[in-house]
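One structure below.
What follows is chain A.
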Amino acid sequence: MTPLEGCLLLSALLFAIGLAGTVTRRNAILVLIGIELMLNAANLNFIALWRYGPHPEALTGIMFTIFSIAVAAAEAAVGLALILAAYRHFRTTNLDRMNRLKG
Partner candidate 1 sequence: MTATFLILAAITVAGTAAAMGLRNAVHCVLALTAGFAGLAGLYLYLGAQFVGFTQIMVYVGAVAILAVFAVMMTHNPGEPEEIFSRFWVWGAVIAGAVFLTLARAIRLAFAPADATPATPAPSTTVQQIGDALMHRYVLPLEIIGLLLTAALIGAVIIAMDPKDDPTLEEDAE
Partner candidate 2 sequence: MIGTGILKGLAETARNFFLSYVSKDRLTTVQYPEQRLPQIEAARNFPFLVYDGAEWDAGMRCVACQICEKECPPKCIFIEKSKDKKPDAVGKPQFYPARFDIDISVCMSCQICVEVCPFDAIKMDVEFDLPTDDRFAGLMLDRHKLSKSNEYYHEIHPTEATAVDTALDAERAKAAAAKAAAAAPKPASPAATAASAASTPKPTEGESK
(Lines give C-alpha, C1' and ligand atoms only; values in the text may rest on other atoms or scores of the structure.)
Protein backbone atom coordinates (compact mmCIF):
# COMPACT_ATOMS: atom_id res chain seq x y z
CA MET A 1 0.00 0.00 0.00
CA THR A 2 1.42 3.37 -0.93
CA PRO A 3 1.44 6.24 1.57
CA LEU A 4 -1.10 8.13 -0.48
CA GLU A 5 -3.45 5.18 -0.45
CA GLY A 6 -3.09 4.89 3.33
CA CYS A 7 -3.94 8.55 3.75
CA LEU A 8 -6.95 8.29 1.50
CA LEU A 9 -8.22 5.20 3.30
CA LEU A 10 -7.78 6.92 6.65
CA SER A 11 -9.62 9.91 5.29
CA ALA A 12 -12.46 7.67 4.09
CA LEU A 13 -12.63 6.07 7.53
CA LEU A 14 -12.74 9.48 9.22
CA PHE A 15 -15.50 10.54 6.86
CA ALA A 16 -17.47 7.41 7.68
CA ILE A 17 -17.02 7.94 11.43
CA GLY A 18 -18.18 11.53 11.07
CA LEU A 19 -21.13 10.48 8.96
CA ALA A 20 -22.10 7.75 11.42
CA GLY A 21 -21.97 10.25 14.28
CA THR A 22 -23.94 12.82 12.36
CA VAL A 23 -26.79 10.51 11.49
CA THR A 24 -26.98 8.54 14.74
CA ARG A 25 -26.25 10.94 17.62
CA ARG A 26 -29.11 12.78 19.27
CA ASN A 27 -27.09 15.60 20.80
CA ALA A 28 -27.00 18.51 18.36
CA ILE A 29 -23.49 19.52 19.46
CA LEU A 30 -22.14 16.09 18.63
CA VAL A 31 -23.89 16.15 15.29
CA LEU A 32 -22.07 19.40 14.57
CA ILE A 33 -18.82 17.74 15.62
CA GLY A 34 -19.57 14.92 13.21
CA ILE A 35 -19.86 17.45 10.41
CA GLU A 36 -16.53 18.95 11.48
CA LEU A 37 -15.02 15.48 11.29
CA MET A 38 -16.20 15.04 7.73
CA LEU A 39 -14.67 18.41 6.85
CA ASN A 40 -11.43 17.27 8.43
CA ALA A 41 -11.48 14.09 6.40
CA ALA A 42 -11.67 16.23 3.28
CA ASN A 43 -8.78 18.38 4.55
CA LEU A 44 -6.66 15.29 5.04
CA ASN A 45 -7.39 14.33 1.44
CA PHE A 46 -6.27 17.74 0.22
CA ILE A 47 -3.03 17.59 2.16
CA ALA A 48 -2.28 14.02 1.11
CA LEU A 49 -2.93 14.74 -2.55
CA TRP A 50 -0.85 17.90 -2.36
CA ARG A 51 2.01 15.99 -0.77
CA TYR A 52 2.04 13.05 -3.15
CA GLY A 53 0.65 14.87 -6.16
CA PRO A 54 2.63 15.98 -9.18
CA HIS A 55 2.88 19.68 -8.28
CA PRO A 56 3.60 20.16 -4.58
CA GLU A 57 5.15 23.57 -5.28
CA ALA A 58 1.77 24.97 -6.33
CA LEU A 59 0.52 24.94 -2.72
CA THR A 60 -3.06 24.44 -3.86
CA GLY A 61 -3.83 21.73 -1.34
CA ILE A 62 -2.42 23.76 1.54
CA MET A 63 -4.35 26.84 0.51
CA PHE A 64 -7.57 24.92 0.21
CA THR A 65 -7.04 23.36 3.63
CA ILE A 66 -6.33 26.74 5.25
CA PHE A 67 -9.51 28.20 3.81
CA SER A 68 -11.41 25.09 4.74
CA ILE A 69 -10.22 25.34 8.34
CA ALA A 70 -11.31 28.99 8.43
CA VAL A 71 -14.73 28.07 7.06
CA ALA A 72 -15.00 25.23 9.56
CA ALA A 73 -14.19 27.60 12.41
CA ALA A 74 -16.89 30.01 11.23
CA GLU A 75 -19.28 27.11 10.85
CA ALA A 76 -18.57 25.86 14.35
CA ALA A 77 -19.12 29.32 15.84
CA VAL A 78 -22.40 29.91 14.05
CA GLY A 79 -23.54 26.32 14.54
CA LEU A 80 -22.94 26.38 18.28
CA ALA A 81 -24.64 29.76 18.53
CA LEU A 82 -27.65 28.26 16.72
CA ILE A 83 -27.65 25.31 19.09
CA LEU A 84 -27.62 27.70 22.04
CA ALA A 85 -30.52 29.65 20.59
CA ALA A 86 -32.43 26.42 19.93
CA TYR A 87 -31.67 25.20 23.43
CA ARG A 88 -33.07 28.41 24.84
CA HIS A 89 -36.29 27.74 22.97
CA PHE A 90 -36.72 23.97 23.33
CA ARG A 91 -34.78 23.50 26.62
CA THR A 92 -33.04 20.53 25.04
CA THR A 93 -30.28 19.73 22.58
CA ASN A 94 -31.84 16.41 21.69
CA LEU A 95 -32.57 16.62 17.99
CA ASP A 96 -35.34 14.02 18.17
CA ARG A 97 -37.27 16.30 20.47
CA MET A 98 -36.84 19.46 18.43
CA ASN A 99 -39.74 18.37 16.29
CA ARG A 100 -41.96 21.40 16.08
CA LEU A 101 -41.77 23.99 13.35
CA LYS A 102 -43.97 26.37 15.29
CA GLY A 103 -41.84 28.93 17.14
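In picking the candidates, the idea was that all candidates are chains of the complex that A comes from, given by their letters.
What we mean here is this: contacts are C-beta pairs under 8 Å (C-beta built on N, C-alpha and C of every residue); 3 or more make two chains touch, one makes a residue touch a chain; residues count from 1.
Remember, it's a predicted structure, so these values are computed and weren't measured experimentally.
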In the complex, chain A is touched by which of the candidates 1 or 2?
-> 1
Any idea which chain A residues touch candidate 1 in the complex?
-> 1-10, 12-21, 23-27, 29-30, 32-34, 36-37, 40, 43-44, 47-48, 50-52, 56-57, 59, 61-63, 65-67, 69-78, 80-85, 87-88, 91-96
